[in-house]
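A single protein chain has been omitted; all remaining protein chains appear in their positions.
Coming up: chain A.
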Amino acid sequence: MHSFGYRANALLTFSVTALAFICAIASFSDKFSNQNPSAEIQILNINRFKKQSYGNDEVSLTLDISADLQSLFTWNTKQVFAFVAAEYETPKNSLNQVSLWDVIIPDKEHAKFRIQTSNKYRFIDQGHNLRGKEFNLTLHWHVMPKTGKMLADKIIMPGYSLPDAYK
């Protein structure tokens, strides 16, 4: 009853159970954090707006993105993945979401930022529906914890539109 094997087994089982319990509590503590992030996006310039040789519209734009995501960080947060997506409707598709830019925020200090950038990923439509198109720019974020449940949410900013003619 007191051999090394039994003692090692009991120790291992207990430590694994305790560790699992601690991880669950850490994840649960995220529920109590008060989160109020804010963001603002402006389109500074439409750089290019053309129809590709395959027939799909492509847009290149410069965005001014400012956001304060500091309140999303808790002691159990490993990083926050934030990205800006353009969302719009076309005759064929009820929803199109195209990610334009993203960033990995490793800690609270970097979570309040303002950046001017052209879109990191190509904004290409399935078709040529973008002339005069109205779209929303949505800032999504994904809180990735050190252990436990991941959390995702977004701020929708409507009211942006593309020019009526190619450029």
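Here is the rule we go by: contacts are C-beta pairs under 8 Å (C-beta built on N, C-alpha and C of every residue); 3 or more make two chains touch, one makes a residue touch a chain; residues count from 1.
By definition in this document, contacts and distances are computed from a predicted model.
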| Between "Calcineurin B homologous protein 3", "signal peptidase I", "Mediator of RNA polymerase II transcription subunit 20" or "Ribosomal RNA-processing protein 42", which matches the UniProt record of the unshown chain? | "signal peptidase I"
| Sole residue of A:25, A:43 or A:104 that reaches the chain not shown, by the stated touch rule | A:104
| task | Looking beyond the chains shown, say which of A:60, A:118 or A:147 touches the absent one. | result | A:147
| said: Touch as defined at the start, partner being the missing chain; which of A:49, A:83 or A:135 qualifies? | reply: A:83
| request: Can you list, in ascending order, the chain A residues touching the missing chain? | output: 23, 27, 78-79, 81, 83, 85, 91-99, 102, 104, 106, 121, 126, 140, 142, 144-150, 152, 154
